[in-house]
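My questions all concern the structure below.
Subset of chains shown; positions unchanged.
Order of writing sets the labels: A and B. Residues in every chain begin at 1.
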């Protein structure tokens, strides 16, 4: 198996550590890049080499394309793994790698562009027979045209930026009178955030599950999926708990949503690992939401149930190897749950950077911890607040929940506040245990009066 | 109070943890103040070097702090001359003017000229020609004039 001699990891934190681990197991040397506040970070310590590429500000370090490519050149790296966030979905970066003769471990720049243009992706999907939420047929051009569509599909509607994604650049219009205002607000936000005011319109679905499908595609055009993940436990579109399989997924459901996902990936001529996100209504309707053209934070959940090491597969695919599995050979077993441990106040989710004065990680059977934290390390304030992913696997959902609860009890982080107390609360909530939730779960959990009302009903 | 007395008084204080003393006598007014005692607290004491060593070290540090370290603003490859055949920009020991090019950092086939921010003497080059450098890596020591 001829892969690469050396890979540069263009990221930090737990995902950089995750990628370095995969490289080490594949006997590939690694280069870490870091900003000057990350000198003592774990990824810098674990890699074979490390290069400081800029100051804390990520525009000048982790998003610094010339800096990263130069670091790759001076270290003779053959390929770059972008992780998630930062440059992972930046088509210019993928192109710059290509023209520098360095392999970008991910999809082509064209696929990234198609995935990034949400309005266009909608159109593409609709044409290929992947259902989308009722709404505009591509971007809308004027407020009048937009309103016409809104009235046709019926209020409430959501106005979204074509260049958005991950919850940014969205405005909800509950009824006709406020449509105009929300339209122009959305346009201004989109321009400010993405430098692109293009909008599209969708029916606003309030009661939904967020279910996504992990995709692997090789350079020969083979595409398979590794089952679904249910990521409905979110706060303001930020996922907090993910699991696989979804509580609501039957074999038939999985076949259907998996087929849609493969179709979506095929429409983007997709290569490498990616994720197709869907809205699933309680009634069972499935709608394409967007495609994330990169490795996902929650990929370990799928690794646990499928037995596939997704990061290693990314590297093998980038090296030109064909997929080892056909769809039928993918067997899912047991149940996996991930809790994102963020350096945040567990009540108000305000970031809480600082020094970890004591750390004890959970262990034992069926427990996986992905983290870059260590005793005495400092969580800088410049980057995102994810400090650890706690992932468990059990024979079934009940065992996975029990295991997660005991692992959360063992997980001790002192010195900073974390979301561990939130997770303990969520895992003990009757709605979670019953599997009966939508993306509104957290709001409901945090509204005690409503909860009591429901229970007595 | 004579100078000799003062001397003795000062000598006396050395062994103590007194930080201020004031004496008024016969129209003479003496006030002695000093910084917080030696303080290398018991725990730290064994590690601390002798007073003399400290002083020498301090001098070097002071000297160093006067010098200006030119660091690399980007990742790249360090070159002391504009091309392999050309002479190097500034020889060690020579004067440099503010704005004068000291070296080139090549990144992405682009040659980034690094200029001196002060007038001074180029004391030392810290990186070999043709070597890769990181962000923030020290390149030169300049003694400002």
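Note that in this section a residue touches a chain if its C-beta (ideal position, glycine included) is under 8 Å from a C-beta of that chain, and two chains touch if they have at least 3 such contacts.
Predicted, not measured: the structure shown is a model, and the values here were computed from it.
Only one copy of each distinct protein chain appears here; write out the full complex's composition as a formula using the labels shown.
In total, the complex contains the protein chains as A x2, B x2.
FYI, only the chains that are shown with their structure count from here on.
Roughly how many whole angstrom separate the Cα centroids of chain A and chain B?
48
In the complex of these two chains, what residues of chain B are touching chain A?
Residues 74-77, 107-108, 110, 132, 134-137.
Mind pulling up the chain A residues that touch chain B in the complex?
36, 51-55, 61, 66-67, 69-71, 74-75, 100
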